[in-house]
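What you see is the complex with one protein chain gone and the rest in place.
Chain nomenclature is as follows: A and B, assigned in order of appearance, with residue numbering initiated at 1 for each chain independently.
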Amino acid sequence: MKRSPEESEILGNFTPSKFSGDGFLGTDPRTPQEIIVEDALELERAGIDAAAIGNALGVLFDRALQAMGAMIEIMPGVTARYHESRGVIPSPFRGEGAFEKGEVAVSGLPGFGDVILTRLSIHLIERHGFFQGRGQRYRIEPGAALMLARASVR
Amino acid sequence: MEQFTSSIVLSILLIFASAAFTDNILLARFLGMCSVIGVSNRVNTSLGLGAAVIFVTVVTTAMNYAVYYYMLVPLGLEYLRLITFIVMIAAVTQLIEMIIERLSEGLYYSLGIFLPLITVNCAILGLSLFMLNKPYGFIQTLAFGGGGGFGWFLAIVLISGIREKIDEKRLPPGLAGPGITLIIIGIMALAFVGFSGMIKI
Partner (left out) sequence: MAGIQWVNILISIGFLTAVGIALTLLLVIAEKRILNYGDCEIDINNGKKKLTVRGGSSLLSTLSDNGIFIPSACGGRGTCAYCKVSVLAGGGMLGPIERPSLTDDEIARGVRLSCQVKVRSDVAISIPDEIFSVRRFRATVVHKKPLTHDILELRLRLVEPPVIDFTAGQYIQLESREYRGREAVNRAYSMSSIPSDAGHVELIIRRVPEGICTTWIFDILQEGEEISLSGPYGEFRLTDTQAPAIFIAGGSGMAPIWAMLRRMREIKDPRPAWYFFGALTQRDLFFVEELRKLEGELGNFTFIPALSNEPPDTPWEGERGLITDVVRRRVPDLPGREAYLCGSPGMIDACVKTLVDLGVAREHIYFDKFA
């Protein structure tokens, strides 16, 4: 299908660039729209919408941020730690500005293992329902996001 | 004399109306759909693109008319009309892009990305080719080009208005985007069929 220049440009923002070594799609063969739609189906089955999940993940991120690198426990057996990084990374959706780098590494999540949260990935979930493509570091499986979101509201 | 001018004015109006409604280039002839499917999700962008298309159709039908009747026909090169028209359209689009960039930054920003898109819009080439089948003079060709462009503009704005109102989340997943757009175009085309036969030009 022919793409408008706008769409081609946006797609270009999702592949590896000066700001993202692996891009936002990783090794996933699907387009961003396909990823959003399939992940949305999973959320619909659980009955929560992406904006609420993004919000809750943001709360979790702030808690880890306040600990300034010290490990915190978000639920029994699951820890999170903030790693700082200098600079900002722009959103692949043009016109949304740039987000602080720095990540929160969550470990020990049952069924998912390690999950990485960043300000940008949380924004993408909250605003677009975009959990990113498989095969790269910053994808958050909707199931993992649901579990973390539930933990953060306790 | 009065009768003469008023009949010319009448014929121009009729030609404009037929090109815009009964012979709508998008909804009756199904040309120029690719841009519509790709771009029609917002009314603002559709307004911008439609306006640019009207501009281009008027200028290119006029220039192609001149080139065809004053250069191609005398030289016996009618068979080159396709490639000549395409090259003219591309050049005119490029020129218009430059002029807009210079004259009005605001307009350039809102139209900017869509101007090059116009070159590949089959409706524009379609209008130039259809013009050849009609016994029009120069002024009438202008009306034909303007009407055709206006018809396309009307169609894309209407379609985008409908799309903006549709909550795509409530559609079956496969229909979002191109699927529902085609269905909308089809239903609108049915409505425009009601116009057919009204104006015989």
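Criterion: a contact is a pair of C-beta atoms (placed from the backbone, for glycine too) under 8 Å apart; a residue touches a chain by one contact, two chains touch by 3 or more.
Just so we're clear, the structure is a prediction, and the values are computed from it rather than from any experiment.
**Student:** Among B:88, B:125, B:142 or B:185, exactly one should touch the missing chain; which is it?
**Tutor:** Answer from the full complex: B:88 touches the omitted chain.
**Student:** Name, in rising order, the residues on chain A that touch the hidden chain in the full complex.
**Tutor:** The missing chain touches chain A at positions 16-22, 65-71, 82-88, 90, 94-98, 100-103, 137.
**Student:** Write the list of chain B residues that the hidden chain touches.
**Tutor:** These residues touch the chain not displayed: 67, 71-72, 75-77, 79-80, 83-84, 87-88, 91, 94-95, 98-99, 101-102, 105-106, 109.
By definition in this document, only the chains that are shown with their structure count from here on.
**Student:** With chain centres defined as C-alpha means, what is the inter-centre distance between chain A and chain B in Å?
**Tutor:** 43
**Student:** Using the touch definition up top, name the residues of chain A that touch chain B in the complex.
**Tutor:** 1-7, 33, 37, 41
**Student:** List the residues on chain B that touch chain A in their complex, please.
**Tutor:** Answer in residue numbers: 34-35, 37-39, 113-114, 116-117, 173, 176-178.
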